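One protein chain is absent from this view; the other protein chains keep their places.
What follows is chain A.
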Amino acid sequence: MDALKLDLSHYRQLLKQYIDTQDESALYEAEQISKRSIQHNISLEEIINTHINALEGIYPDLPENIQHSMSFLLEVMISYGLALQEFQDLRESQLEIKSEISVAARMQNTLLSTVKPEVEGFDIGVVSVPANQMNGDYHHFIHHTDGTVGITVADVIGKGIPAALCMSMIKYAMESFPSEHKNPSEILESLNRVVERNVDPSMFITMFYALFNPAASTISYSSAGHEPGFYYHAADDTFEEIRAKGVVLGVTDTAQYRQYEREIHVGDMIILLTDGVTECRQGDRFIESEEVLEVIKSFSHLPAQELVESVYRHFEKLQDFHLRDDFTLIIIKKDV
């Protein structure tokens, strides 16, 4: 402990000034002493001792009964002193935990990092922002050698550190699948078994998996209970919910996932997201998904990356810059 001695003569001088004049400035200075004492880990007992010494300095003939009362006060304050010490210890260990979490968060970012693929004829934008330090949302791109791109968007139910650890497991499970094994339905069925066997019963994962074939302009996909994305039809300027049936990963070991396929036309957009986007709130009011689509539409003239970032900023502002849930939005535009 770097306990600095309280400056007795300064204290005595201040105390005298206050007793003589009841001057506000002395009180202000007393407050400063109090703050500095906490900063320098000066114990409560020492402050009271200093007060007694200062008092005896100012009044050499201090009545004995006042002196006794001070010893009494000192005794009464002992438990407070101990509590303060405990508080300081806790504060230090909390700082340690905080810095460990930020190390873990950085490690998570490295482990789960993914590179947005460059695909000719398409424009892809991605934004993923955690509500707290660690992100329970996950997205990943795999650029296969045959030119197809695997796209994963997932949300771990259960937030914070356990969710993040779970996501790392998922990522490595996916990477261990053989490379010819890339059909969305197969991937989800395999992952479901991994999650079912290895994860706590109250934890499960929603996932949307798509295999995007830029050369053929098609996308095939399956969903494990994930928040549905949207498809924008440029031809008639409408949005359609991308519905795909399937239960979340990790609930039953026999789950089967249907696979769907669609063609992507010029000017169309594929919008993938997590419930942090659709469950935005303005005060107590929930944002309807029509509103999300209107916002997307209002920025749809922008390049995909600017588009997703503008949508994010819009909802961040709407929620007073305090996200309740992790927010992930991916938009794929087929160039005109």
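Some observations on this one:
By our rule, a residue touches a chain if its C-beta (ideal position, glycine included) is under 8 Å from a C-beta of that chain, and two chains touch if they have at least 3 such contacts; residues count from 1.
Criterion: contacts and distances are computed from a predicted model.
Among the names given as "DNA repair ATPase", "Anti-sigma factor antagonist", "FAD-binding molybdopterin dehydrogenase" or "Putative spermidine/putrescine transport system permease protein", UniProt records the absent chain under the name "Anti-sigma factor antagonist". Only one residue in the set A:152, A:206 or A:328 touches the chain that does not appear here, and it is A:206.
For the chain missing from the display, the contacting residue among A:134, A:247 or A:269 is A:247, taking the whole complex into account.
Taking the whole complex into account, chain A touches the unshown chain at residues 155, 157-159, 201-204, 206, 224-228, 245-248, 251-252, 255, 275, 279, 286, 325.
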